[in-house]
Every structure is written in C-alpha cells, then in structure tokens.
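For this view, one protein chain was removed and the others were kept in their places.
All chains are identified by letter, namely A, B and C, in their written order; residue positions are counted from 1 within each chain.
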C-alpha cells in the first residue's frame, strides 16, 4: 500500500502549490519554518499576498542570491530574505500582537499529526531529544485560518490524520484545512470532510491511509496540480 | 491661625522650587498636570533631568513663545511644549510601560489629601461633578519615588495631611514625601516624619495645622527657599 | 492591493447604529477631526466611543457628542478647557461614562489588539475604579485584573500613509492612534499624504499596514485647538 501510494503521491512542491491557490488577494500570511516556506514560491500571478515572519518583518520577498545575504535580514527559519516595497520592521512583541491578535489571514504549518477535532501536533515527537517550540503555539491560536500541509502518511506509511493526536499537542482545535499528498481535507464539527482527492486513488484506499473517518459533504472534486 | 499661616506660607513657586532641589542628575521625571508642571522651571543649574509626559514625549523643554505653538507637540496638560536634543516620541502604551514598569525616578503630583499611610487622594472630591482620573492612578504605582507638592492646608485652613484620606483614593500607600507650604514631610512606616519646617512656625503650630501626628526622627532642619 | 479610500464619506460609511468606535488623539493632538466630521454627516446613532477625553469646544468629538450620537463614552479624562457639551449631557443623565485610568485605557486597547483578553495592573488598586474587578496577589503585591478593549471601528489620524496602510505619525499626535489601529476590526486612517509602497522607510513605519484597512487623504488637516480658538462650530 505504502509503495503504491508513493507512486501517485504529490511532491512537497505540489502540496505547497495547492495550498498557495487558496491564498486570497491582499492576504497577510505566515508560513511555518521549513517545508511551509515553499508555499510563497507558488503564489498565483497577479494575486498579492503579504508575508509575515515572527522575527519582525512584514512584506518580505524572495531569497537573495548566494553571497548577497544580509544576515540582519532573515526569516523565522533564519534564512536570508529580501524586502518588497512597503515592508515594515517591528519588535517581537508587536510581531506576536499581529499573530495572537488575529491579524493574520492565514498561517500554513507543517504537522506530525492532525486530529479530526482540529488538534495539531507539530513541535515535539515526545521521544526525548531537545524540545523546541518557537512560534508554532502562538500561530495556531492567532491566525484567522490555520492550515496544514503534510504528507498524508508518515515515511513508514502510517496515517498522520488521526482521531486523536498521540504526540504532544501544539494547539487544540485549531486546524481547519489540511493539504496532503493525496487530498484536501477540511475539519468541520469535529470531523474530517473530504473536499478533493487525487483521481488516482479510490475513496476506500484514501480512507485506509487515514486514521479517522473521512466524511463527504457535497462534491469531492479531483485534486489537480501541475507538474513542478 | 489660618490668617497667620497665610503670612508665612511659601508660594506655589517656592514649594515647586524646593521639590526641584531633590531631583537628581540624570533623573527621569514626570510632573502632574497643573501646579506640579512648575517644578521644571526650578531645575538646578547644571543638573540635567529628563521630563516625561504621559502622552508620549520624553525629553521635552520649555513652553514655546505665544504664537509659536505646534499643537501636535503638547504635554499631558495639553499645553504646548518644545523639544530638547535627544527627545523621543512613542505611543501611549509604551509611555505607560515607562510609568507602570518603574522606569521613572520621580513623579511629583498635586494632592487634595495625603494620609500618613501614604494614601493619596487627588483625582475626585467625591462630591459629584465629572470624574476625571487621567494618568494619576498609573503614576502613583509606577514611579520609583512619588512625591506630592501641596499647600499644607486647604483654602479654609483645614489640614490636607491626614490620618486617613476621606476623599476617593488615587492610590494606596504610594506617597513617600510631601513638600508643603510649611514643611517637608516624609512618609515612613505609616507615619509622617518631619524633615524640614519654616523657621517662622513652631512645631506645635505646625502640628496643629496637620491632621495626623508629626514624628521626629533625627534632625529637623529649617525649610529655606529663595524669594521667587 | 491598494487601501486608498477616495473620500471621507466612503471611509465612515460602514459605521452603523450602535457601533463601538475608537477615536484617536489626546485632546486635539492626533484627533482625526475630518473623519469625525464625516461621521457626524453620516449620522449613525447610539455609538459607544473610546477616546482619552470627551472633546473640547464644539468641533470634533465634542460636536459628535453634541449631535446626540454618542450613547456611551469610555475615557480617562472628560475635562478640558471647554467641556461644556459633554458636561451638560452627562449631568442631564443623557450619556453614559466609563472612567478608565489612562495607562489602563492604553493597555486595555493594546491588549485588544494583541490577543490578550486580560491582564493585571497595580493601577487603581484600592480605589473605587477597581470596584467589582478581580484582585490577585503576585510576589506579595496586589493587582487588579483588567479586560481587553476592542472596537468595531477605529478612526485615527496619521501623517504619511502608503497604499498598503503603513503609517507614520507627527510628534505627540501619535499617542493612542497606533494602539487603536490594532484593536479595531476595521481601522481607517486619515493621512496628510499617501505615498506608494516604499515611500516610507521600513525602519520608520510606526503602524504596519496589517493593522490598517483604509487610508484617506486629508492634505491639510485641521487642528482642534486652532478651530476652537477660532470659535468654530460643526456642523
């Protein structure tokens, strides 16, 4: 099953592309460090979004060419960034006032696990090692819409969409949409509601790769993404 | 008694002068609106103090000449001010962070009543009319040292230094020194401690004009101020 | 993305009866007189207004109050050189008043903008303004619990704005304006000039555009203090 999935699954770029399509004109967006940062690359032409980074920049742009980095101008992942016209700098308290105060339209985060009640686990596997939370716990309770991008299953093929998270929680009841390598799933009323799935996978196979019941309300459309 | 006091009492200018002598080099100072604003005029030569006003200015200077006011540059009493080199503007939350966070060295306020336990009443006579508190309640719990300047008695000759305030409180146990028209009185351990008095008034007469016991600890020196 | 609003009339049009409106300024400095006058022209009723003061003379906030449009005022200091409009209505029992210490008012507004539903402050402890509020002790000292303040709308005055809503202010006219911008569902700023993105140095932005929904240009704004010295009355 896992091998079969690996053939049809979307790449991370394709998952990021799909998530980017839902970002509205004029939206203020925070992208979690790592994989979610990729979403910015797929912002649709002609739709302007303004990107926020926790460490005090609004309106940043692309990665600078190597050798042209200014290490006072970085994002939350500590990667060098550039500014777009109309950017602003501010301190960390003001930055999280934006987050916690509900001023961001969307936060897109990675996940270890997402539960059908909207709980998210993405900061600690709970297995020892060094705990490190960063801004994730603030983001999940701040943005107007919290979405997750993730492979649908773990590297071992186990479901990441579950009835309940087993790893330490990042936030309770906070996620409303999950973009996976196989599907787009909303969380509504304590349930996973399937919105889009790859044409190449049957509902039953998708359900088998999911740790909680997938509800259907209205149409399920094909999840279609370009080659990237 | 009241008439006799009126002959010897310090003027408001002289009370303000005396209070100004205790402001240390480099002190950050907030002066309450009205009478306390006068203290700034008597800052000793060569001793630099930096004045804070609640509405978001640090480092302001004298009143501008009439006709040269800029009404975007005012103090908490809504009077026009000027800037000294090294001034800064900030918003109201940052301004009261300075106040509440204990960053001011001294706040000098007016008073209706001061009690021997350090309670202050200076915002409402409690007799109806329009209540208006402004920043007084913040200042009394913020500055490292809260001093009061006041006539020693009311216009009717009644004591303003009392065992307990009878008017609505501004703050509890907050005042540590009172500069009056007759004396300088510290508040320590729930008592008024007399530090300085006019030579022209006897201890007994001063006590009679005071609504709570005046303690003596160590020397009582003459309260000497220049003609102003 | 362009947050420019073409007219003052359009800027205040969404404000309906019963709305809670934060109005920037400390006395006349930073008071968005032109937006307030446009609001008077629009005429919504039963407003709750949050401002540090209660107006002065017969323009701006005082005029808004005089028109009977304000049901409740939340402020720290409803006295001024000429507070007659407010005073008369208040003494006649025709306007509700909530007095908040100035620093607590500022912090409650910031808390509203920052997603902090409640906080503790030493301010007002032991006074009648703390009546009915929870008290707690931290490190042996008593503190009063205060709640956030939010609003449906904020009308503020800034100096420069860009089309993305980034703002600067002019001297002490900054005061409550940046805080109110954060705490309202919809914030409109009147600015002396609108510049394109990049027209304000990112280091000098005081209110980042994320807090601002619209900017309307008022190239030569009136100062309440000067209007009152001229004896102006609005409308």
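Quick notes
As a convention for this text, a contact is a pair of C-beta atoms (placed from the backbone, for glycine too) under 8 Å apart; a residue touches a chain by one contact, two chains touch by 3 or more.
Note that the structure is a prediction, hence the values are computed from the model and not measured.
For the omitted chain, the shown partners it touches in the full complex are A, B, C.
Within the full complex, the residue among A:14, A:95 or A:150 touching the omitted chain is A:95.
Hidden from this view is one chain, which touches subunit B at 25-26, 28, 48, 50, 52, 58-59, 83-90, 93-94, 96-104, 141-142.
Residues touching the missing chain, restricted to subunit A, are 53-57, 70-74, 78, 89-93, 95-96, 99-100, 119, 130-138, 141-142, 168-172 (touch as defined at the top). Those residues of subunit C that touch the chain absent from the view are 107, 111, 114-122, 136, 138-139, 141, 143, 147, 168-169, 171, 202-204.
Following the convention adopted for this analysis, only the chains that are shown with their structure count from here on.
Separation between the centroids of subunit B and subunit C, computed from CA atoms only, is 30 Å. Mean C-alpha position of subunit A lies 37 Å from that of subunit C. Annotation: 57 Å between the Cα-based centres of subunit A and subunit B.
Counting partner chains per residue, subunit C has residues 110 touching two or more of them.
Multi-chain contact residues of subunit B (touching two or more other chains): none found.
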